[in-house]
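Note that one protein chain of the assembly has been removed; the remaining protein chains are unaltered in position.
Note that the chains are named A and B in the order they appear, and that numbering of residues resets to 1 at the start of each chain.
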Amino acid sequence: MEKKVADLRSGLVVMIVCALLYFWAIPAQIRYNGQADLNPDFFPRLLVICGGICGAILALTSAAGLKKAGRLNVTLFRSPEARVNLKSYMRHALFLASALAYLFVVGYLGFVLASVLYLVFLLLYFGHTRIHWCLLESVLFVAAVYLVFSLAFKISFPEGFLGF
Amino acid sequence: MNVLLESLNQFLSVPVLLGIAAGVVVGIIGGGMPGISPSMCIALLLPVSLYLPTPVAIGLMMGSYQGSMFGGSISAILINTPGTASAAATTLDGYQLALKGQSGKALKMALYASCSGGLIGTIILLAMAKPLSTVALKFGPPEYFSLMLLSLALISGISGKSLLKGLISALLGLLLATVGMDPIMGTRRFTFRNINLADGLQTLSVFIGVFALSELLSQLSQSRADLFRKADPLSVSDNELTFREFWEQKINILKSSIIGALIGVLPGIGGSTACFVSYAEAQRRSKHPERFGTGILEGVAAPEAANNAVAGGALVPLLTLGIPGDVVTAILVGALIAHGIKPGPLMFIEDIGTVYTIYIALFLAVVVLLAVGRVGIPVFAGVVKLRKATLIPMIFIICVVGTYANRSNIFDSMTMIVLGALGFILKKNKFPIAPLVISFVIGAQLEMSLRQSLILSDYSISIFLTRPISLVLIVGALVFSVFMVRRNRKLAAQA
Partner (left out) sequence: MKRRTVSLVAAILAVLPAALFAAPKFPIKPVEVVVGFAAGGGTHLAAELLTPEAAKYLGQPIQITCKPGAGGAIGATYVAAAKADGYTLLYATMSLPISLYMDSVDFKADDFVGLALASDVAPLLAVRADAPFNNAKEMRDWIAANPGKFSWSHPGVGSTLHVLGANMLFAMGVTKQVKEVPFKGTAEGISAVLGGHVTAVSSFPATVLEQVRAGKMKIIGVSSPKRIPELPDAPTFIEQGYKATLTSTRGIFAPRKTPKAVLEALDKAFAQIIQSEDFKQRAIKLGEPAVYADSATFDKMYREQLVMIEALLKELGLSK
């Protein structure tokens, strides 16, 4: 039953996303001059329509299943199955946010310094407790990655104010 | 025959063998590093090779070509991060095997499949280069489109239990592929005025984000104690690959290699398409298709055989027509020209010696790959002994570096993170993610050849049905789709 509820939710979300894409994102993000037989927005629009139909089928079939079980009514939306427990995803959100922050800072601190600091943070965040050990591990790992990629494979990393 | 012996004689010297070995080692390491593509490996060796005698230089390049095709599987299996685009299909089963503690087994399977694939690809190149190149030229935009359609139909079989959800995921992949410049008119699409998106989402950002990062995020759902627990010691007996296990894959490997070589012959279609198609074909023919994706050897053997066979295939148009079959062979053209060799239609007539040199280098590269891989695998396999609390942060840094290195662009690492979140959400809601990745790979070519064909036919779709090769491919696509839907029904009924 829980799967049916999740599918109903997914189907609805897919439909909403497709509608948003069709009526907002495509007109706003694909601008072209003139007219051709096939315009640049033809293919995306085709895909979005197909997606919307698939989403609708998904929502309808799961709704039908729920109706058979007599669950398709207002209380469904308040039942525990329908709720997404956002709290359990705090860790994921924090991880992703910190990752974006790290990528943003890389340009200023340079790859090596930013990565060492961020790796120490991640190690601590994931349950390591000995900070000296984390620092050592981070320095060694980042140094190894840096040397392999920059010396052997000639990739130049963002430089910070320290010059590396 | 004399020329062949002469070329062979050239090769049985220490410097040449050393050149091949060096190439293989650089290839394996570069291929294993996410972000260092096979073409980057060869581009890196190119300046060095200019100072070497021609056979050594060719050996070096062929070695790194074969080496990097295998190398990509190492990170795909061990940390779920495809080292090269061609190794993306290997993550599907390879990483699951590693999770079961069978990383050594998976790596050995990958190595033997790679070597077999490399060998079969070379034999196909040797035996059928001329006829294959004639067929390749018959492939115009309509044929490419129909072939992509057939690949999509085949691959839809990987979508798992719910065909509908697989379809939504595939459509999302196709939509992601439309980001960037319109292939015909150059209009920017979904770029949000950001120039870094002008060429679309980078394949590696999609692969690493959707496969590797979403997996890291899934593992975050475990408790801290679980993350911090030491990995279980691996039992050695379970981690060996027996000859029987390898031999059971002979048909699978043979077929995957042929698919890989044939797709490699067509200019412009990358190795990752070949790998996904052969993976899907292995699943279609398998007696237990439902076990694909849970960590079985067939799922490693098929894509790994295919991606090394692509090398042989991609050389077909290069040696017979002077047209590079993929990015790597395009760089090879530059290298050969710099050595005074002119790849072109006249090569078989004027310079058969070089053609043999390339054949022999490919063969020897496979042999050396086998040897180097055997020595290296126990070293690589040690990675998974780290505890997750240490491994996840380090893999994440590798993911960032890998997506950065590809274009030296930090923006690609950011898209990787966004795509990772997307992959995680899809996974949580039980959407299969393989169809998304595959249709992303195929999407750009699909749209481009569709619209190229329509321009050529004045917007009449009859062009796809009046050309024999295209018609056969489209009928094939229809037959496969019907087959897939019916099998999916049967599976659903069983469950």
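Everything below uses one rule, namely that contacts are C-beta pairs under 8 Å (C-beta built on N, C-alpha and C of every residue); 3 or more make two chains touch, one makes a residue touch a chain.
Source: prediction; values computed, not measured.
Although one chain is not drawn, the whole complex shows that of B:Leu52, B:Leu164 or B:Ile455 it is B:Ile455 that touches it.
Considering the full assembly, B:Gly268 is the residue among B:Gly268, B:Gly353 or B:Gly476 that touches the omitted chain.
When the omitted chain is restored, the residue from B:Gly118, B:Pro183, B:Gly373 or B:Pro393 that touches it is B:Pro183.
Considering the full assembly, B:Phe139 is the residue among B:Phe11, B:Tyr65, B:Tyr95 or B:Phe139 that touches the omitted chain. Not every partner is drawn; the one left out touches chain B at residues 39-40, 42-43, 46-47, 50, 136-141, 181-186, 193, 195-196, 198-199, 267-268, 317, 321-324, 327, 330-331, 334, 337-338, 340, 342-346, 407-409, 448, 452, 455-456, 458. Although one chain is not shown, part of chain A still touches it, namely residues 154, 156, 163.
We adopt the following convention: only the chains that are shown with their structure count from here on.
Note on chain placement: the centre of chain A and the centre of chain B lie 24 Å apart, centres being C-alpha means. Across the interface of their complex, chain B is touched by residues 3, 6-7, 9-10, 14, 21, 25, 29-32, 36-41, 43-44, 47-48, 50-51, 54-55, 57-58, 61, 88, 91-92, 95-96, 99-100, 102-103, 106-107, 115, 118-119, 122-123, 126-128, 137, 141-142, 145, 148-149, 152-158 of chain A.
Those residues of chain B lying in contact with chain A across their complex are 29-30, 33, 35-36, 40, 44, 164-165, 167-168, 171-172, 174-175, 178, 182, 184-185, 187-192, 217, 220-221, 224-225, 227-228, 388-390, 392-394, 396-398, 400-401, 404-405, 408, 410, 413-414, 417, 420-421, 424, 429-431, 447, 450-451, 454, 459.
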